[in-house]
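Heads up, one of the protein chains got dropped from this complex, but the rest are sitting where they should.
So, chain A:
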Amino acid sequence: MNELLRRLFFLPEQGSTFAVEVDHLHYFLLLTTLAVAVGIGAVGISFLVRYHRRSASDPTPRVVAPGWMEGLFIGVPLSLFLLWFVLGFKQFVWVMSPPQESLDVYVTGKQWMWKFTYPGGPSAIDTLVVPAGRPVRLLITSRDVIHSFYVPDFRMKRDAVPGRYTDLWFEAPKPGRHGVLCAEYCGLDHSVMRGEVVVLSPADFGAWQDAQRRNLPVAALPGARTPESMAVRGEHVATAQGCLQCHTVTGAPHIGPTWLGLYGRMEPLEGGGAVLADEAYLTESMMDPLAKVVAGYAPVMPGYHGRLSAEDSGALVEFIKSLRPLRPGTPAAEEPVYVPTGR
């Protein structure tokens, strides 16, 4: 039944757990629409036939809708629409809430390519390799204009906006290949900005990671430059940009809040309220530090818009995420590690 309806409505292959769920709503909604359309069309056509004008002077009665019928006209579609809304919003909240144990991958859109960076190691252009049966969270940003990361087989897309991170998570249940398209118009070669998600079985994914590790010849050579993980690069960025003049990594408060254990903490805000220090908040604080100032600190930090590239801000976030306190807490997101990071 699923397969028949999927083909009938020209929907592509179901490549994610979300696609299976959302397609049921697709069918429900398209079939209800068609059923109502057939009903209304039948009524309309029967009126056309039955009340066809026969002579130029046909008398017509004055007919006015009674109140209960008007109520029905409002109530029936409204309850149908609200049912769709409730079912859809439940799925939407689910797909907007990445699970804790997700594998994180950074995605940068650039005219006209997709760059995928694994927190522990190398990056790839236009091909994203992920394991099957495991949630993957993509942290998406752009280096120039707005793009949109779209995988039709996963039934989802998310805009890549310069200056901020958006996220998207999916779980691909079985190995396969799925096309990536750019869905937000981004200029000359918008239509050929394509990529691919390659889903491997967990065993193959492990083997792929090993191969990646082996294929990094520099790592094997003594004295060669060690390929940086994002966290290591973030540390260099923090030094170069002078972040560490105000923020400590040891837990000691200084001019700004310490970065130790900052990621994933609820921070109280100046002027009331609190905010979860996640990728979005950390990025916002780099770009627009005065938007949400942590309680007890002076609003003195300069903004880093235009001074931090998309890669650098991602690396900084990874560096902050790597600074975990030495106590049990919520497990942080796990990352594939290809080379020793030195920490």
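Just so we're on the same page, a contact is a pair of C-beta atoms (placed from the backbone, for glycine too) under 8 Å apart; a residue touches a chain by one contact, two chains touch by 3 or more; residues count from 1.
Going forward, contacts and distances are computed from a predicted model.
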{"item": "Per UniProt, the name of the complex member that is left out, chosen from \"Ubiquinone biosynthesis protein UbiV\", \"Dihydroorotate dehydrogenase B (NAD(+)), electron transfer subunit\", \"Cbb3-type cytochrome c oxidase subunit I\" or \"Hydrogenase\"", "value": "\"Cbb3-type cytochrome c oxidase subunit I\""}
{"item": "Residue numbers in chain A that touch the chain omitted from display", "value": "9-12, 21-22, 25-26, 29-30, 33, 36-37, 40-41, 43-44, 47-48, 51-54, 56, 58-66, 69-70, 73-74, 77-78, 81-82, 84-85, 87-93, 95-97, 144-146, 148, 150, 152-153, 155-159, 161-164, 166, 179, 181-192, 194, 287-288, 303, 305-306"}
